[in-house]
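Data first, discussion second: the structure below is written as structure tokens.
Every protein chain except one is present and positioned as in the full complex.
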Amino acid sequence: MSATYDLYQEQILDHYKHPRNKGPLPGATLNAKDSNPLCGDEVILHLNLDGSHRISEVRFEGQGCAISQASASILTTMLKGLPRAEVEALNQDALLKKLGIPLSVVRLKCALLSHHVLRLAIGDKKADRA
Amino acid sequence: MSATYDLYQEQILDHYKHPRNKGPLPGATLNAKDSNPLCGDEVILHLNLDGSHRISEVRFEGQGCAISQASASILTTMLKGLPRAEVEALNQDALLKKLGIPLSVVRLKCALLSHHVLRLAIGDKKADRA
Amino acid sequence: MAKPAKVLLNVPAIKADFPILQRKVHDRRLVYLDSAATSQKPRQVIDATSDFYARYNANVHRAIYELGEEATREYEGAREKIAAFIRAKSPNEIVFTKSTTESLNVVAYGYGLKGKLQPGDEIVGTVMEHHSNHVPWHFVKDHKGAVLKYVDVTDEGTLRMEQYDELLTKRTKIVTVALCSNVLGTINPVKEIAKRAHEVGAVCVVDAAQAAPHMSIDVQDLDVDFLAFSGHKMLGPTGIGVLYGKPEALEATEPLLGGGEMIREVHLGRASWNDVPYRFEGGTPNIAGAIGLGVAADYLTKLGMDAVRAHEMEITQYALEKFERLQGVKTYGPKDVKKKAGVLAFTIDNAHPHDVASILDVEGICIRSGHHCAQPLMERFDLPATARASFYVYNDLEDVDALVAGIKRVQEVFA
Partner (left out) sequence: MAKPAKVLLNVPAIKADFPILQRKVHDRRLVYLDSAATSQKPRQVIDATSDFYARYNANVHRAIYELGEEATREYEGAREKIAAFIRAKSPNEIVFTKSTTESLNVVAYGYGLKGKLQPGDEIVGTVMEHHSNHVPWHFVKDHKGAVLKYVDVTDEGTLRMEQYDELLTKRTKIVTVALCSNVLGTINPVKEIAKRAHEVGAVCVVDAAQAAPHMSIDVQDLDVDFLAFSGHKMLGPTGIGVLYGKPEALEATEPLLGGGEMIREVHLGRASWNDVPYRFEGGTPNIAGAIGLGVAADYLTKLGMDAVRAHEMEITQYALEKFERLQGVKTYGPKDVKKKAGVLAFTIDNAHPHDVASILDVEGICIRSGHHCAQPLMERFDLPATARASFYVYNDLEDVDALVAGIKRVQEVFA
């Protein structure tokens, strides 16, 4: 039984049930959207940068499983106020560490969808599919 | 060792080495040709019928293995003088009986090629592939 | 739990034939409820494929030596078994492919794209098809100019049959439909649809991926022109599929794969085709797969396809009743098991299907979640995804009980 609760820890369920920074952000500078074709999870990310290239505003929209949506919510909390250079340096592992749950290959795709959308948003051409 | 000699009996080798009724028959009334796509065996049959619808002349041409060519040769010896109705009634088993050798599925195709060409020659629309 | 009087199959004996069902998952008994995705395999099938490799492995058709004879005999014997299994008139009406997907593509390319269809000719499908019976027809639209039309479903999940009145016209050349939906479980009136297709001069192409494993099929009675299914969903190996075709339908179809075995003569730049069905089996086929599939058909035939169907109806009925009593759980598709195969799509309020599947996994229960390769149907019901449990010969009512208990646990987590 422990595996269930490994995956659906308090933090994950909390972010899923009470997502942070969720909603549209009309006129945002950077926007990106992606979905997991095999699962139907969807994440849309909106970012505004301020004059010193820091993330001044961040919002996400989306639907999907607890893992994908909690991951998006957690990611937004990591992004707020971050300088662009650090956003660019923010890798998958940083997000996974923050999630802190054991993930199988399929669920990894759920967890990393938001990170992939972030890379699309900041114009990383080599953004691999999550 | 016996299986070799089952297949390559005196009669088969004799017809193969000394084919009966082999050669072209220019202007023959009935002609047909077929080949075994997987093996490359080829048999062409030429038939002339006389006024009473008997086979007055028969010749074959072809190339291929001992079984296919001996079978064609043997078939021609069975056809000479036969009334058309009997030609039409001549089934695969009659030929196989005359060959008198044990045949595997693949070699059966060799043995029956000439019979298939015969059916094509007499205009049997339903002639199955040998 | 009420023990069933009516479950027809001897499940303990059947379970004993399936090595995988002896294993544990996360220290729990394995409750496999994903047979609609792929079925488990009995020992008999596993052994048949091993035995081929260990005793008489050779390439088929062209070999003159003994091993090749044996391999060819067994491979062609499998074709005969499959012909009998769906009551085809002749083994020559059976083409071995790698999957339902390949089978349907063979028809789409060979009868459609490269075959008889002209620009503007119409193909009538349905919104409940699996992607494998959608995308191949897109190719015929995109590369041949065919026009695609779709029959909708009712909210209950049955075909809106009256739409055929309007959609079927002189321009209709192909009518395609699943015999059984992989999401709703709906069993479609294919015999009726084939009749109506023929009335306008169209051929009827049937996706039987979810039907062939679960109910007896008589292609002559259904009078369909093409019918496709997969070995791996009916106790057989992966990598083997079947395309049934009426002789005249197969004759009218161009081959998809060019290569060895499917030709009669090849010259530089041109070739002629071998006879049906070999014309459609270019390349060395999945010989072990075909042989294993033949043994799977034997296994099912021995159980009796009517008994299989009755068994699954019983389980499905039981599951529907149990689900009915669960608060916050919704099921999709017909509620009448006479119209429904053992496929049960459901959603749980506030819990995403992926999370449902993850939590059930921890309990040793395998179900599927997602769009089930039926996105147009999901769109029709405005669902991003569902969970899906599906039943087969090795399932019993205890498996349903385990599922229901698992769902309660999911609800606790997402309360």
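By written order: A, B and C. Residues from 1 in each chain.
Definition applied: a contact is a pair of C-beta atoms (placed from the backbone, for glycine too) under 8 Å apart; a residue touches a chain by one contact, two chains touch by 3 or more.
Note that this is a predicted model, so its numbers are computed, not measured.
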item	value
Touching the absent chain when the full complex is considered, from C:A83, C:I287, C:L300 or C:V410	C:I287
Contact with the hidden chain (one of C:P91, C:G260, C:G304 or C:G328)	C:G260
Which of C:S99, C:T347 or C:Q411 contacts the chain that the document leaves out	C:S99
Options C:A63, C:A310, C:L326 or C:V404, residue touching the unrepresented chain	C:A63
Those residues of chain B which, in the complete complex, touch the missing chain	1, 3-4, 7-8, 13, 38-42, 63-68, 107, 110
Chain A residues that touch the omitted chain in the full complex	35, 37-39, 104-107, 129
Touch residues of chain C, complete complex, unshown partner	19-20, 23, 25-26, 30, 32, 34, 37-38, 40-41, 45-46, 49-50, 53-59, 62-68, 98-102, 104-105, 108, 114, 127, 130-136, 138-139, 141, 143, 148, 150, 230, 232, 237-241, 256-263, 265-271, 282-289, 354, 357-358, 360-361, 365-370, 373, 375-376, 379
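By definition in this document, only the chains that are shown with their structure count from here on.
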item	value
Higher-contact pair (C-beta pairs counted), A-C versus B-C	A-C
Chain A and chain C, separation of their C-alpha mean positions in angstrom	37
Centroid spacing, where centroids are CA-atom means, of chain B and chain C in whole angstrom	45
Set of chain A residues in contact with two or more other chains	none
Chain C, residues touching no fewer than two other chains	none
